[in-house]
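First, the structure itself, so that you have it in front of you.
Left out: one protein chain. Kept in place: all the others.
In this document, chain identifiers A, B and C correspond to the written order of the chains, with residue numbering beginning at 1 in each.
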Amino acid sequence: MTLSYGREYLAIPGPSVMPDRVLRAMNRASPNIYEGDLIDMAAGLIPDLRRVARTEHHVAIYIANGHGAWEAALANTVAPGEAVLVPATGRFGHGWADMAQGLGIETDIIDFGKSTPLDAGRVEEALRADTAGRIKAVLVTHVDTSTSIRNDVAAVRAAIDAAGHPALLMADCIASLACDVFEMDAWGVDVIVAGSQKGLMVPPGLSFVFFSPRAAEVRAAMPRVSRYWDWTPRANPQGFYQYWGGTAPTHHLFGLRESLDMIHGEGIEAVWTRHAALARAIWAACEVWGQHGPLALNMPDAAHRSHAVTSLRIGAPHGSALRGWLQDKAGVTLGIGLGMAEPNDPAWHGFFRIGHMGHVNAHMVLGVLASIDAGLKALDIPHGQGALEAASTVIAGAA
Amino acid sequence: MTLSYGREYLAIPGPSVMPDRVLRAMNRASPNIYEGDLIDMAAGLIPDLRRVARTEHHVAIYIANGHGAWEAALANTVAPGEAVLVPATGRFGHGWADMAQGLGIETDIIDFGKSTPLDAGRVEEALRADTAGRIKAVLVTHVDTSTSIRNDVAAVRAAIDAAGHPALLMADCIASLACDVFEMDAWGVDVIVAGSQKGLMVPPGLSFVFFSPRAAEVRAAMPRVSRYWDWTPRANPQGFYQYWGGTAPTHHLFGLRESLDMIHGEGIEAVWTRHAALARAIWAACEVWGQHGPLALNMPDAAHRSHAVTSLRIGAPHGSALRGWLQDKAGVTLGIGLGMAEPNDPAWHGFFRIGHMGHVNAHMVLGVLASIDAGLKALDIPHGQGALEAASTVIAGAA
Amino acid sequence: MTLSYGREYLAIPGPSVMPDRVLRAMNRASPNIYEGDLIDMAAGLIPDLRRVARTEHHVAIYIANGHGAWEAALANTVAPGEAVLVPATGRFGHGWADMAQGLGIETDIIDFGKSTPLDAGRVEEALRADTAGRIKAVLVTHVDTSTSIRNDVAAVRAAIDAAGHPALLMADCIASLACDVFEMDAWGVDVIVAGSQKGLMVPPGLSFVFFSPRAAEVRAAMPRVSRYWDWTPRANPQGFYQYWGGTAPTHHLFGLRESLDMIHGEGIEAVWTRHAALARAIWAACEVWGQHGPLALNMPDAAHRSHAVTSLRIGAPHGSALRGWLQDKAGVTLGIGLGMAEPNDPAWHGFFRIGHMGHVNAHMVLGVLASIDAGLKALDIPHGQGALEAASTVIAGAA
Partner (left out) sequence: MTLSYGREYLAIPGPSVMPDRVLRAMNRASPNIYEGDLIDMAAGLIPDLRRVARTEHHVAIYIANGHGAWEAALANTVAPGEAVLVPATGRFGHGWADMAQGLGIETDIIDFGKSTPLDAGRVEEALRADTAGRIKAVLVTHVDTSTSIRNDVAAVRAAIDAAGHPALLMADCIASLACDVFEMDAWGVDVIVAGSQKGLMVPPGLSFVFFSPRAAEVRAAMPRVSRYWDWTPRANPQGFYQYWGGTAPTHHLFGLRESLDMIHGEGIEAVWTRHAALARAIWAACEVWGQHGPLALNMPDAAHRSHAVTSLRIGAPHGSALRGWLQDKAGVTLGIGLGMAEPNDPAWHGFFRIGHMGHVNAHMVLGVLASIDAGLKALDIPHGQGALEAASTVIAGAA
């Protein structure tokens, strides 16, 4: 039999659970795009987005997914033939590098593997070695969605400064914005890339590039930037239509308005603290399960774990079996392991991820953990006892 | 801080969690009420409702809540001055009796208290004693939402038959239909009363009276039945408009269509089994918590516990404190204790209820239990250890 | 071919077009029914409903349709064996009388036919003749939805006063509330009956009984009122749950909140003026069409025409043919003729109605008229030329 009939719960690392408020705001007739409600509302989006990223500077909203924002960030700052330095800590650093190659950009990749955060010292070394000034930007993945590694972005700023190198510091915050602490201005970040569908709790379809005055200067010196990606008209818009370079993403903007109201209603620092507490509860359970049996957190060092996604190793075929059981029996969809093995490799079935980003509270997370606990038992996968008590203890202490 | 931001979870014993499918079906333009989609769709509702109640007989749909259906059932069968026998096992037996009194009906109440199911032997005695034939019907609450007691309706049928009494057997299934096993025809029930907002997963506003041919005969002999409650035109409708005696509840009917599709898609027996398994998981946790400290299931005998709502005693002020903590910190709304004490009595704060009816799965229930566990810890309410493991073990064994 | 693909337009006299705002407000998760948003919101409904009916007195909200409110009004004020006087100007006066008979009330009906408003003089005569004081109430249909006759309710008050008779004045405003001017207190009306699905723009499922202190006194003297209909607990509620006598119609209440905001945002007098102007545009077109050919307004005297529904005569089979053409070709659903002939009488096909109540503006009404004009041409039904210009002239002059 199945105990899955009920509200299905999606615990993948994006798209995240969409709040009813956001969906309701998007469930509306088309607005006029030249004047009226939409135009009036849209003006407030920019300052409210800035407060999420903790910046006083610019933000361009694109109709695109995160891959589009990757491309946009590069298209505005790095010309074909120039180079970027990419310290990779999982799949998505390589992904961004791949987008760069598609633009004709050279990519110097430092691969830190799948369970180790980047070492800012090696970034500094690489920059010092760049005496020819090839490197235009350092592309850091703040949180890698595949490995759940969280990198120290401020340390990379320090490394760039220590090397005295003019490279821009660009951060991929797709999986971390509005989840993990991030201070764009205080940390000296030049460009942030983000998407709507994770911490921002809006369906996929919007992405964001935040950029500093220094990045704007670099843009100004570019030989050419394609119209669709050019962030200039979005930094100093002449009007709503001009901002969008065509038709605006009307319905998504109403959704974004609602999500920003939710985030600032709770408070961005409270949002960070909530994600941190829920992550600690998840880790506590995982550590207990891991005391006996194969389940292990992919990232050993808690100081470098994402607060929005947790990657786990459990050995094949347990990963796929557990995901299947939770889907079929408990109404929970866990994330597949990504980038840990190729899909046609039997080892592929030994990983899974838990998404815990955005619109997520104690009930939702505890329900996922208890469902995993039931699944481990049902599938006879060895595991330590007391994981759920450990998690509820964290929640009790934090809330 | 709070860990409640996220999808709020409503664990009260009705209204239950409304499925997105149902809400989506209701979010539509007004239909024509004379021909077209609505009329075509409505025809299938009656047979599908019958399958939920396991009857071949009639069902009248009313625009009303459960109290309205209580009144409708009586208005069709018991005239002013006639009597009903009410074995009460909590607040709602008295409530139905009160509705009867409002219609001028005499009520013979046998009060079984708040933690004991009805004793069919005493019903039989009362009927045998009714040599004057005053008693027109026996009103049984299948599941009492306040105490979570589930009564043995078939045993009451046997008692009536043993007494050789012509009284109709009427059952209040408001809190049990599509949750607990119920076999209207097999158990010889003459009238069932139900509402839309619990096991049927449709917002409050519709209620249902199922009735047998014998009940229809009793109706036919009534001196007068008010037009609004008269079930006759709804048993043999001349047309859609006539069925409703005016404007139909258009949007609710589309919601009901969807919920019946969901129920029969899963299978009514699977629905019952799911509720039973989830209830056992809840009881298992509660029993462990109760090993040390004040928490106790209101109904000691598991064989007479509802599968849709669980009433708990925890002592004042723990009940209200725990409800408050879950609301404020975990995003879970528990039900207040009902009928256990007066609201202005300090003892009132010593009870709470968990609703687990309708659109509910392992994730939802386990999340509630783990949230309670965290609350017990946070509030330093003594409790046994291992409750969540006990619950996940039940789920693992059942799913 | 068909030109109906697009947003279908429902021009029947109820349910009316539901505003997106109302539907969106209803498309939400179940709320807690003991505390929180719902309870806080509900408190404001009563004063805002009062402002729609222009009364300082009471209003009871029922989970029921208009027929239920008819029964409720009578159940609270007229006991079995007592009598009501019913001046009927179409189907719905007879319908209310029929509900009265179902309660055992005697009904003295004065039938004014289908194209003549009531004559208050004859009401006065009937009351003067009631020397025995049999008549407990006069039941006036403010607007009859079948004939579109609007009666002069204030004149009936004057007649009752002139006769010195203690009968209550009860008005059916189901088809007129928030459409036609109505002044409950200024006109001396004791009881109003209304429903949610017409001028109030909320899906069917709620109805309303407004009542004066005198009506409350009459209620207090009643031997018995059924619990479901008893308005007493709804006039002086002890609490939210008590108000409802069980589960509240949660989702409808959120819809009602939105509709009341819309009405009072526009202003109730502006709502009346809008309905009046749109009605005049419809009449202007109909009068031109009627200059040549069979189409005629059912109610010759404009001073007694509803501002919310227009009944038309066009001769069989033109009525049904025209309705069919508009449905199939233009995306417009007109109302069937009601009460003018029996459905199995060929003459039945000679009538139709246009609903223009609630959420309706110039675009919507003009589109219906132009669609009818196209239908008359397509079906070769003779009609006067220039109807649409006449209508647009009215709109131009009024807006």
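Structure notes:
Just so it is clear, a residue touches a chain if its C-beta (ideal position, glycine included) is under 8 Å from a C-beta of that chain, and two chains touch if they have at least 3 such contacts.
What you are looking at is a predicted structure, and each value in this text was computed from that prediction instead of being measured.
Listed residues C:A29, C:I110 or C:A374: the one in touch with the omitted chain is C:A374. The missing chain lies against chain B, touching residues 20, 24, 27-29.
Interface residues of chain C facing the missing partner chain: 1-9, 17, 19-20, 27, 262, 266, 270-271, 273-274, 277-278, 325, 329-332, 359-371, 373-375, 377-378, 385-386, 388-389, 391-393, 395-399.
For chain A, the list of residues touching the undisplayed chain reads 8, 10, 12, 14-18, 23-24, 26-34, 36, 63-68, 71, 75, 80, 98-99, 102-104, 195, 197, 203-205, 224-228, 230, 244-252, 333, 335-336.
Operating definition for what follows: only the chains that are shown with their structure count from here on.
Core chain by CA centroid proximity to the global CA centroid: B. Here the CA centre of chain B is 35 Å from the CA centre of chain C. Chain A and chain C, compared by their mean Cα positions, are separated by 55 Å.
Distance from the chain A centre to the chain B centre is 44 Å, each centre being the mean of its Cα atoms. Among the residues of chain B, those in touch with two or more other chains are 8, 17, 27.
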